[in-house]
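Missing here is one protein chain; the remaining ones are kept as they sit in the complex.
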Amino acid sequence: MKMLTRHINKQSSLYVFLSNLKQDKLALFGVVLLMAFVFVGVFSEQLAPHGPRDRHYHEEGGIRRLESPSWDHPFGTTDVGRDIFSQVILGTRTALMVGFLAALLVTIVGSVIGIIAGYFGGWIDSLLMRVVDFFYAIPFIPFVIVLAAVLQPSIWNIILAVSLLSWRTVARIVRSQVLSIAQRPYIKAARVAGAGHLRIMVRYILPNVIPLVLLEMAFMVNWAIMAEASVSFLGFGDPRVTSWGQILHINFISGYSRQAWWWTIPPGMAIVFLLLSIFFVARSLEAVVDPRLRKR
Amino acid sequence: MLPYIAKRLMVMVIMLFLIATMIFLMFRTMPGDPTASMVDPSIPREARQALLERYGLHESLWTQYQIFMKDLVRLDFGNSFFYNRPVLRVIGSRMPATLILMLSAMLVAYLAGVLGGAWMAWHRGSPLESVGVTFSLIFRSAPTFWIGLMAIMVFSVMLGWFPAQGMRSTGYTGDTFFEIFVNRDFLRHLILPSIVAGLYFLATPLLIMRNSMLEVMSEDYIEMARAKGLPERRILYHHAARNALLPVVTAGALFIGAAIGGQVLIEVVFSWPGLGREIVQAVTRSDYPLAQGIFIIISAIMMFMNLVADVVYAFLDPRITYR
Amino acid sequence: MSATPMISIANLSKHYPLRRGIKDIFRQDHQVVRAVDDVSLDIAPGEILGLAGESGSGKTTTGEIIVRLQEVTSGEITVDGHPLEASSRKDRKRFRREVQMIFQDPYETLNPRFTVFETIAEPLRIHGLKDKQEIARRVSECLTIAGLKPAEHYLDRFPHEMSGGQRQRVAIARGIVLRPKVLIADEPVSMLDVSIRADILNLLKRLRDEMGLTMIYVSHDLATIKYLCDRIAVMYLGKIVEIGKAEDVIAHPQHPYTQVLVSSVPVADPDYQREEVTVDDAVPDQINLPEGCRFTPRCPYAQPECLSCGHRLIERRDGQQSACMFSPQELRPRTIVQETAGSKG
Amino acid sequence: MLDVQNLSVEYKIQGGVLRAVEDVSFTLKRAESLGIVGESGCGKSTIAKALLQLLPKNGRISAGHVLFDGEDLVGKNPEEMRKMRQKRIALVSQSAMNSLNPVYTVGTQIIEAIRTHSRMTEKEAFARAVEVFSMVGLEEKRLKSFPHQLSGGMKQRAIIAMALSLEPDIIIADEPTTALDVVVQGRILQRIQKIHKEISSSMIFITHDISVVSEVCETIMVMYGGRVMEIADTNSFFRAPYHPYSLGLQNAFPSITEIGQEELVAIPGSPPNLSEPQQGCRFHVRCPFATERCSLEEPPLEEVKENHYSACWYTDKVESFRREAKKRDTWESVRARIEEQILQEETSEEMKGAGI
Partner (left out) sequence: DIADEDMGAPVPNLVVLSSLPEANRVNYEMAQELAEELAKIGVTLEARPTDFSVLLDVLYGEDMDYDAYTIGWSGRVERLDPDMFIHSINHSDNAVAGGNNTCRFSNSEFDILADAQRQEMDVEARREIVWRAQRILAEEVPRITLYSRANVQTYDKTRFTNMVNMSGEGLFNEWSPLVMEPLSQDHTVPVVASNINITNLNPFAARSVYDWRNLRLIYDKLVRLSPQVEPEPWAATGWEIVEDTVVDVTIRSGMSFHDGEPVTVDDVVWSYQTWMDLPDSYFASFTNPIESVEARDANTVRFVLNAPYAPFITTTLTQIPIVPKHIWQNVGDVTQYENAHPVGSGPFSFVRFRPGEELVTERFADYFFPVNIDGYIFKIYASPEGVLSDLELKNVDVISYDLIPAHINQIKSNEGGRFSHLELTEAPDIGFFYIGLNNNRPPFNNVDFRRALTYLVDYDYALDVLLEGYGSRGGGGLVINAANKFWHNPEVPIYDTYDPEKARELLAEAGFTWDSTGRLRMPR
C-alpha cells in the first residue's frame, strides 16, 4: 500500500522534462521525430527495400538512371540506378551511430574530467584546464582532415576525431557546474557524514550534472553528425559506409547535384530534420537545466 | 591589465609550441610521403630520393623536428613544397579573403542574432519567438555546403542576382588591398557566401542573446530601472541588452576562432580563394610546411581570439579585473 | 569549565591564499585572506557556544575547520581528547561520527534527489550499517526526535515537498543520526521565518539537554545566541575579540566592537532607548589588515596604542574576556586620524 | 495621501491563480511611515509592486483601488504611470547588492533617474546627485564608482539616495536592510529615520522583522497569507496586540533586552498555500483559539481601539487570549491538532491508493 502512494520526485529532471513536453509543442515534435529516426535507424536493414549499391534496371533491360521519384523508388535513383530511398534509410543508422557514439565518448570523457577537475580543484584542476585550453586551440575541420589522412578514412576515425576535439567543451561546462555544486551545503553535509570522494562524485555530483551532460550530449550528437557530413562532403569520409554526407558527396562529384533534386534534397533534409529534432529536444532539456528558461 | 595580457601571450606561445609538435608528429606519421604527389610516377626513383633530400625529409625525425622548431622560433614556416615560396606569403595572400568572408558572415549573424535575440526575449512567448528560434535552428541543422549549393542554384543560376563563384569578376585588376577588397564587384561576390555562412552562425548569437536577456531581465536592476520610471526602450537597450551582450561577445570572439577552421565548406562550394581550401589541398598533397603553417596560424588566431574575448569582456564589464 | 573540554582549539589559523597567476608560484610573500587568525577556544561537554560577528569575520570557517571540511593552516583541534590530526582511516571515520554540522540554507542543505529516508540513512550507510530494519528504525527515531511526527509520513518525501522548517528538521535529524558528540550549527535559523525559528532553537536546546550534545552555534543574530547559548565568542576579522557568558556579554559588552554589535540589534520595544555607538559601516579589506587591533580603523575609541595591540584576551569580568587593551571605563574618544576604511575599489 | 482600498492581486500560475494579496486596505498620511511585516510569501512585496504598477506579466490587480492624491492609479495608462514612478513614488528595493546595474557607475544611474523625470541638465543633475549623496553620508567621489566597488551598505545608501533624488511623495522601502550585516543595518536604519524626519515624504517600510518596524515606523501593518491581520499605531501594537497571530509572533521572538529568558514558543504549522482556495480566517489552522466559525467565515478588519484595527472574530476575548498565549501548552495543542490532521489525511490517501 505504501508503494501506491509513493511520492514522485517532481524536481527530478525526467519529470520536469516530461511535464515540459506538454507545453512545448516543438519539443514534443522533436521527441516524436527523434523517435521516428531512431526507429528507422534501428530497423534500417529491414526498412530499406534495396541494398545501397543495387543497380536497378527497366524491364527492357536499360538501367534506371536518374529517375525522379516514383512508386518503385520513392526518392528516385542515382546516376547509376541506385535507390536513393534505401540509401537515405541506411544513412540514418550511420548518422545515429556516429552521433551517439561520438557524443557518448565525448560526454563520458568530458564529464569524468570535468567532475574530477571541478571537484578536486587545485593543481589537478589547473592541469586539466590547461589540457582543455590546448584542445580549444585546435581548429576542428583541419584537424579532422589531418587525422583522416593519418589514420585513413573510416567512420571510426571520424568518431575519434570528433571525440578528441569535443570533450573539452563538455569538460569545461561540467567543471563549472561541479564547482558550484561542490559548494552546496548538501555536498558538505555528505562530507561531514564521512562520504568518500568517489561516493560524493558518483552519488551526489553526477546525478546533478547528468541533465547538463545530456544537454551537451544532444549538442554533441548534432555536432558529430554535422561533422561527419561535412568531412564526407569534403571527401575525407568513409566511402564504404552509406551515410548522408557520403550520398551528398557522391551527388556533388557526380555532377548531378543541380539536376537531380531528388538526390540532393532528401539526404540534406534528413540531416536538417534529425538535427532539428535533437535541437528541439535539447531546448526542452535546457529548460530542465536552467529553470529560468522555463515557460510559466 | 597589461601584465595579464603578457602572461596570457606567454601561455599562448607555449601552447603553440605544443600544438606545433603535435601537428608535426601527425604529419610525419601520415602514410604516403610528399614526393608521391609531387612527382609524376613515370619519374625515376632516384629523382624522388633527391627530392626528399632537397626538402630535408631524409633526415631523422628528431633532426627534422629540431630544424622545424628552430625555424618556428624565427617565425619561419619554411617553403611550401608546391608553391615553392615561403609559407607565410602563401598564407598572407589567402588570409584576407578568409577573414573578410568570415567577418562579414559574423556581422550578418551578430546583427541579426543580437537584435533578434533581444527582441525575442522581450516578447517572450509570442508566436514569432518560436518562429525565430525554429528558423535559426533550421539553418544550424542544415549543412552549410548543402545550403550553399541550394543558394547558388536559386539566387545565382535561376534568379541571377549574385555571382555564383569566386571572390571577384574574372580578370579584375587591382593589387592593393583596397583595390581588391573595397569595391562593388567584391561586395556582390561576398553577399551570398557571407549570408549562407551567417545563417549557419545565426543560432549562436540569437539563442545566447535570448537566454542571456531572459536572465538579465530577471535581475533586480531591471526591476529597479522600471521603478525608476525609465521608458521601456531605454530599459531594453540601455540596461538589459547592454548586460546581456556580455556572454554574446565572449561567445563571438571564440566563435571567430572556430569559424576560421570551419570555413572550408563555404570556400569549396563558392570557389572562395581562402585559407580553408588551401589547408585541404595542402593536406591531401602532403605539403607539410604549408599545412603545418596554416594549422599553427589558425590555432594562434583561435587562441588570440580567446584572449580578445577575455579582454573585451573586461572592457564591457567593469566588475572584471585581470591581474 | 572544570571538566576536560569537549572541543579544544589552540592557536587555530586559516589563511586562504589569493591565487593570482603562474608567476606568483615563484613568489614567497603569498598574499592571503586571514579568515581565521590565531584563535583559541575551549568548549566544555554539553555546552552551547555562540559564535557571533559580522559577515566575513570567520565564523563559518571556524566551524568548517572543526568538522574538517577545511584543512587548517596552523593550530590544533582536539575533540574529546583526540587530536584532529589523527590520520588513520579508522580515526577519521570515528571523527566523522562524532562531529556533525548543520547548515544555514534549508533549501540547499538537502540533496533534492534524495527522499527524506535516503538523506538520513545515508550517513548510516556510509558508516557501514547494512541491516535494513535497523536503518529504518534509526531513521524513524531521529525524525521523531527532530519533531517530524509521524515519521512515516515524511520518509518518502522529497525536500521540495516540505517547508523550510521541516527541511531544517530533516537536516538536524541527519546530523544526529550518527549519535555525534559535537554539533556545529551554522546559522540554522537565519533563513527561516520568525514564527518557525523558535521551534528549531528549542529543538537544539532539547538535543543538548537530552543527548548531551556539545554545540557551536554560529550566528550574526545576537538575540538567538542569547536565547540558546551558554557562552558567546565574538569574532572580528578572524580574531576573537570577546568571550564570556552570553548574558554578561550582551548586558555588559567589554570590547568596543561588541558594544557596537549589541547596540545595533533592533529591539521590538518602542520604548527601548539604545546607547548610540556610531561607527563606520564598512568592513576593511580582508587582505591588507590594519596593524594592531583590527577594529582600530572603525573604533570610536581608538588610541595610538591600539596600533600595537597584541589581541590578547584579558579577563575583564568574571569569566568574560576581551581583547581590547582598555576596560570600558578607560575608553576615551578616538584620537587617531581616520584613514579611509572600507574602500574596496 | 495614499488610500488603498480593497486591493487584491493575483498571479497566474501553472494550473490556476495565486491570490497573493486579498482585500487589503490602508491609508498613508503625508509624512507618515508605515511598516508592513509578515512572514515570507505573505504578499508584502506584491503590495509594493502593485502600488507602482510594476507587477510581473503574470500578475494583475484583480480588484480594488489605489488612490494617490485622489487619483486612482489602478488602470492608469502605462506612460502616465511611468512618469509617476521615482518622481512621486520611489522604490528602495530589497537587494541593494543587485539593484544597481553593474556596468554603469552609480552616478550615471542616479543622473539617469533624475534626468528621466526632470528637465535638469547633466550638470544640475550631477549637483543634485552630490546633494543626495551627502544626505545619506556618501562622498561625492563615490558617484564615479561602479557598484562592485562599493560595500553592501554603501550600495544600499546609494539606492536610498536615488530614491530621495526627486523628493518623491512616497518612498517605498522593500526590505532595504535584509541582506546587510547587523551593524550596517543599524546604521542604515538610523539614517532612514533621520532623513525621514528631515524631509516630508511618506514612507512604506516593508520588513519581516518586527523589531525593525518598532524602531522606524509610526504605524505597523501585520500581514498573513495575503491579508491584513492587524493595523495599529506602533506603540499601541507593541504594548497590546489584538490578533492571535501577533500574540504568537511576540512569543516567537527572542530579544536581547529581556533578562531571564522565557522559553520561546513558535507558531506551529506553516502559512497557507495561497495557490489553493482559502476559506475562513487565514490563520485559523495555526490559531489556538480558532473555532468552527473561524474556519468558515472571513473576519473583517475592525477598529478595536483608536488607530488600531484587527481582523479577528474574537477581539472581545483578547484579554484571555493574551494570557493563554503566553503559555506553551496553548500552542502545543495546535501542534497536536495539526499532526492529527496529517495522520487523517494520510489514511484517506492510503485508502484512495488501495482503491485503485
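Each chain gets a letter, A, B, C and D, in the order it is written, and its residues are counted from 1.
Simple rule for what comes next: a residue touches a chain if its C-beta (ideal position, glycine included) is under 8 Å from a C-beta of that chain, and two chains touch if they have at least 3 such contacts.
Every value quoted in this text rests on a predicted model; they were computed, and no experiment measured them.
Of the chains on view, those touched by the hidden chain across the whole complex are A, B.
Considering the full assembly, B:Met167 is the residue among B:Ile23, B:Val87, B:Val133 or B:Met167 that touches the omitted chain. Listed residues B:Arg140, B:His239 or B:Arg277: the one in touch with the omitted chain is B:Arg277. For the chain left out of this panel, the touching residue among A:Lys188, A:Arg203, A:His249 or A:Arg283 is A:His249. As for the chain not pictured, it touches chain A at residues 53, 55, 63, 65, 79-81, 149, 152-153, 235, 239-240, 249-250, 252-259.
Summarising the interface, chain B meets the missing chain with residues 31-34, 36-51, 54, 79-80, 82-85, 90, 93-94, 149, 152, 156-157, 160, 163-171, 175, 267-274, 277-278, 281, 284-286.
Here is the rule we go by: only the chains that are shown with their structure count from here on.
Think of each touching pair as a link: the shortest run of links from chain B to chain D has 1 of them. Per-chain CA centroids place chain A at a distance of 23 Å from chain B. Each chain gets one centre point, the mean of its Cα atoms, and the points for chain A and chain C are 49 Å apart.
Shared interface positions of chain C, defined as residues touching 2 or more other chains, are absent. Residue positions of chain B touching 2 or more other chains: 11.
Interface residues of chain B, counted against chain A in their complex, comprise 11, 15-16, 18-19, 23, 26-27, 29-31, 125, 130, 133-134, 137-138, 140-146, 149-150, 153, 157, 211, 214-215, 218, 257-258, 260-262, 264-265, 268, 276, 279-280, 283-284, 291, 294-295, 298-300, 302-303, 306.
The touching residues of chain A, counted against chain C in their complex, run 2, 5-7, 9-12, 184-186, 188-195, 199, 204, 207-208.
Chain D makes touch with chain C in their complex at residues 39-40, 145, 149-151, 153-154, 181-190, 208-212, 214-215, 234-235, 238, 248-257, 259, 261, 263-268, 270-271, 339, 342-343, 346.
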